[in-house]
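Notes follow once the structure below has been shown.
One protein chain is absent from this view; the other protein chains keep their places.
Order of writing sets the chain letters: A and B. Residues in each chain are counted from 1.
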Amino acid sequence: MTVTKSNLTLQQLSVSDIARLVKGELIGEGGLLVSGFSGIKEAKQNELTFLSNPKYEPLLRDTQAGVILVPRQISCPGKTLIRVDNPSLSFTQVVNYVLKGAPDYKPQGIHPTAVIASGAKLAPGVAIGAHTIIEAGAVIASGCVIYANCYVGHDTDLGENCLIYPQVVLREKVSLGRRVIIHSGSVIGSDGYGYVTVDGKHMKIPQVGSVLIEDDVEIGANVTIDRARFDKTIIGEGTKIDNLVQIGHNVIIGKHCLIIAQTGIAGSTKIGDHVILAAQAGIAGHLEIGDGAVVGAKSGVNHSIKPGEQVFGYPAQPIKDAFRTNAHIHRLDKYVELIKDLKKRIEVLEKQ
Amino acid sequence: MTVTKSNLTLQQLSVSDIARLVKGELIGEGGLLVSGFSGIKEAKQNELTFLSNPKYEPLLRDTQAGVILVPRQISCPGKTLIRVDNPSLSFTQVVNYVLKGAPDYKPQGIHPTAVIASGAKLAPGVAIGAHTIIEAGAVIASGCVIYANCYVGHDTDLGENCLIYPQVVLREKVSLGRRVIIHSGSVIGSDGYGYVTVDGKHMKIPQVGSVLIEDDVEIGANVTIDRARFDKTIIGEGTKIDNLVQIGHNVIIGKHCLIIAQTGIAGSTKIGDHVILAAQAGIAGHLEIGDGAVVGAKSGVNHSIKPGEQVFGYPAQPIKDAFRTNAHIHRLDKYVELIKDLKKRIEVLEKQ
Partner (left out) sequence: MTVTKSNLTLQQLSVSDIARLVKGELIGEGGLLVSGFSGIKEAKQNELTFLSNPKYEPLLRDTQAGVILVPRQISCPGKTLIRVDNPSLSFTQVVNYVLKGAPDYKPQGIHPTAVIASGAKLAPGVAIGAHTIIEAGAVIASGCVIYANCYVGHDTDLGENCLIYPQVVLREKVSLGRRVIIHSGSVIGSDGYGYVTVDGKHMKIPQVGSVLIEDDVEIGANVTIDRARFDKTIIGEGTKIDNLVQIGHNVIIGKHCLIIAQTGIAGSTKIGDHVILAAQAGIAGHLEIGDGAVVGAKSGVNHSIKPGEQVFGYPAQPIKDAFRTNAHIHRLDKYVELIKDLKKRIEVLEKQ
């Protein structure tokens, strides 16, 4: 059960290794080498997954996973199981164990080419990469790691243990909570898109608000999050944003949402907690998307969505209606033939 | 009526303050504190807006705005008005007044870590941030501010008073007019996507043209504008481009257009003046979009559009047709039931 630091391909843990690590009861063979982790639906034959809630037992029978962490009472003949008290907690434990063994490429200390304004406050031990710029008034809490070529604007503050990859721009007055991760090329706090048209010319409305990113948010690469006009654009705790997402000014996103790649959210829209916006979705401005709502990939939402509602298509409909609509659309050929046939038969009847 | 520079939240002006500033006649109470500006449709209770043209008076009755700048002759019982000779001019005056008071985070002077090639020409007083690179042959006119970590390529020139945020790339031979604003992460002058396929392999066609950005253009964050193959990609005066927009090689965009987030325009398409392309729209290559045309959000345009035409959907249709089509689509269920019912009734008639 060695994990070398010299190589990105982690040495594999065996099923027995994992059972020992989580102090679980192994049901099945312990020899299989596990090389990855996944959710129960996507897990492959050499991967570890977990089942927390006994009501999803059918997923257990269907999973391809090589080994599954399950609650104490669960059985599933033919599957390799590790029974534990709290499967999700044990899963976290294994992932963290392996992560600890992953090679660490982070910068350490403050690189001599970094430009730290005299008015910036850095906690002891923070790491700042080469050529990164920290402006006056910025506050960087302990445990933060900021890679090379980043820009941290005036009066911007980072909570503990943030991880900022190369070439991220945090404009002035942006606030990050703790453990926020931002990937390369993302821009936080650019001006919102706001103009008033006077005699056919677009006059810029000042965008002097800010952006608040709460704890445990992760933001992908080349994302853009605009600052509010006067208030705050907010990304709620634990929300995960994929690459190339656009978030307009004054948008408020709740906690633990998933915003998948290339989605756009227009200004002043409010997204609830635990919302999922699938890839390339578009949400118009000034709407409310309720807690737990799900918007399908490439859907376009131009009206508010109730909590828990699942919508799809453009304009987005409840998912069942959308699927029925799509089915009809794909059968239009038949319907058109049927109408033409009916027309002929009516003509025959009319002649009689 | 003090506006401190130390805080991004502007101190509020009262309605009386504003009336005094624009030398207008106040109709209503002067005590309300105004904290923002908006168009007349979106303005909130503590915001200032304006009405220029008396023919839009119904908007005045419906607006939520706390105070409205109006032409001298206008009345609207129950609304707080400030009567002036030229409402849009007065509005501009107030916005500019407040902007002047906003905190100023811009770099000043030339940072010692900036790399300025000996062959670059900088007007006296321009500001260049830390680690920004200005290549030989670049010309930076007076009043320009270039933030940190930017790249200004060979023979690229910037007109007076341009504002370039951190980590913008202006490749070689790009031309900016006056007062151009470019937000972080945008790339101007990357190679156009041009290949000729020879025996199944894609051979690169040289992209040795350039990009011309005219006066008063604003470009959002992480936008990409490709250089022309041999000529110029052009963005016309006063056009405003939102985040994550893609503009292909040899595209020509007219004056005072609005190009909203995540829209893409393929190579060699010509966009007229005062055109609006809503978010996530796609315009195919080699088309002409007439002056004043409007393309709806997420629409896909694969044919040229006449001046003033409003289109929607994919493939895009005139907006009325598109709405009617959508209405039919959402009623397909009913139509299908109706057809089935008609079929049965015909069968009954046929048996008689």
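The working rule: a contact is a pair of C-beta atoms (placed from the backbone, for glycine too) under 8 Å apart; a residue touches a chain by one contact, two chains touch by 3 or more.
Note that the structure is predicted; figures quoted are calculated from it, not measured.
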Of B:Leu33, B:Ala123 or B:Met203, the residue touching the omitted chain is B:Met203
Among A:Ser14, A:Thr197 or A:Asn243, the residue in touch with the chain that has been omitted: A:Asn243
Consider the whole complex, including the chain that is not shown, and state which of A:Leu59, A:Leu258 or A:Leu287 touches that chain. A:Leu258
Touch list for chain B against the chain that is not drawn: 113, 115, 131, 133, 135, 149, 151, 153-155, 167, 169, 171-173, 185-187, 190-191, 193, 195-206, 208-210, 222, 224, 226, 229-230, 244, 246, 248, 262, 264, 266, 280, 282, 284, 286, 300, 302, 314-315, 317, 321, 324-325, 328-329, 335, 338-339, 342, 345-346, 349
Touching the missing chain, which residues of chain A? 8-10, 35-39, 42, 50, 52, 88-89, 91-92, 95, 98-99, 102-103, 105, 111, 113, 129-131, 147-149, 165-167, 181, 183-185, 216, 218, 220-222, 238, 240, 242-244, 256, 258, 260-262, 274, 279-280, 297-298, 326, 329-330, 332-333, 335-336, 339, 342-343, 346, 349-350
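Simple rule for what comes next: only the chains that are shown with their structure count from here on.
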Gap in Å, rounded to a whole number, between the CA centres of chain B and chain A: 27
